[in-house]
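See below for the structure under consideration.
Removed: one protein chain of the complex. Kept in place: all other protein chains.
And now, chain A:
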């Protein structure tokens, strides 16, 4: 009989199933075809979906990719990413309201604030790994939540920031359909940046640290500094998503900082496929669409469904959608090669 105690935490392995990483990739033409298909879907999306939902999907795609950057490629599960998403949402909202800048500038300010916040939190959190890292990030995110809750003169407490403008050089972006196309370049830029990070030498070092921290350290890589850099970059990308989210809803409430938001980001990544980057985008599309559909059909216990998805995915479907498809494709190619 096997039992829990066979695997002490000291022997904790990195999160994603090995062999799922960017290192083993699909052939060139497959990647280009997928990229083209993805871009087509991205351009078509608000025609097939309620535009407000399409906008949410874009924001959440950035959020998911930022979490996967840590979870899938650095082996760190941040359970407090709402801190960066939410901080950027508030800073973006405040800048947009008080400075009247065009919205990309406000979003940039928000994302920079999130990255700045990620420095001290990351510095402390990377001192621990695995489950401790998750708990520490969660706790610091809750600290940020309390601060926002109490700092009413700035955050307006329970009322939230109302009337975040969508200012862009006098262009009328009040219609979500046009707003979608206004933010699409920013989102694509964010996703491309994540892709670039993962496939750079820096990203390879991250994967090396994830797979074997001791070896990375022995090779002379400053492991903590690499993890911290990844954490700050991830915070910035999460911040981009959070800022866009604030502008798109024209409203920021404390929900953006709550721990359930952090948890939802992790669900999205696990559902899409840890360590696959695009899986996160897919997961975001599914979860946002599902939640919209549930709330639209008057179903109130959304946590029941998202929680249920979580349990099922963790139990039966740990590779997630993209991971499963990728594994099948690999098997198929291997079989064809004989």
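Rule of thumb we're sticking to: a residue touches a chain if its C-beta (ideal position, glycine included) is under 8 Å from a C-beta of that chain, and two chains touch if they have at least 3 such contacts; residues count from 1.
The rule is simple: contacts and distances are computed from a predicted model.
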{"item": "Choices \"RNA polymerase sigma factor YlaC\", \"Amino acid/amide ABC transporter membrane protein 1 (HAAT family)\", \"Ferredoxin family protein\" or \"Molybdopterin synthase sulfur carrier subunit\" - which one is the UniProt name of the chain not shown", "value": "\"Amino acid/amide ABC transporter membrane protein 1 (HAAT family)\""}
{"item": "From A:99, A:314 or A:329, residue that would touch the chain that is not displayed", "value": "A:314"}
{"item": "Residue in contact with the excluded chain [from A:124, A:193, A:290 or A:325]", "value": "A:124"}
{"item": "Listed residues A:77, A:161 or A:238, member touching the removed chain", "value": "A:77"}
{"item": "Hidden partner chain, touching residue among A:159, A:174, A:200 or A:260", "value": "A:260"}
{"item": "Residues from chain A at the interface with the omitted partner, ascending", "value": "1-10, 12-15, 77, 79, 124-125, 127-132, 134-136, 138-140, 142-143, 146-147, 150-151, 213-214, 259-260, 263, 266-267, 270, 300-304, 306-311, 314-315, 318"}
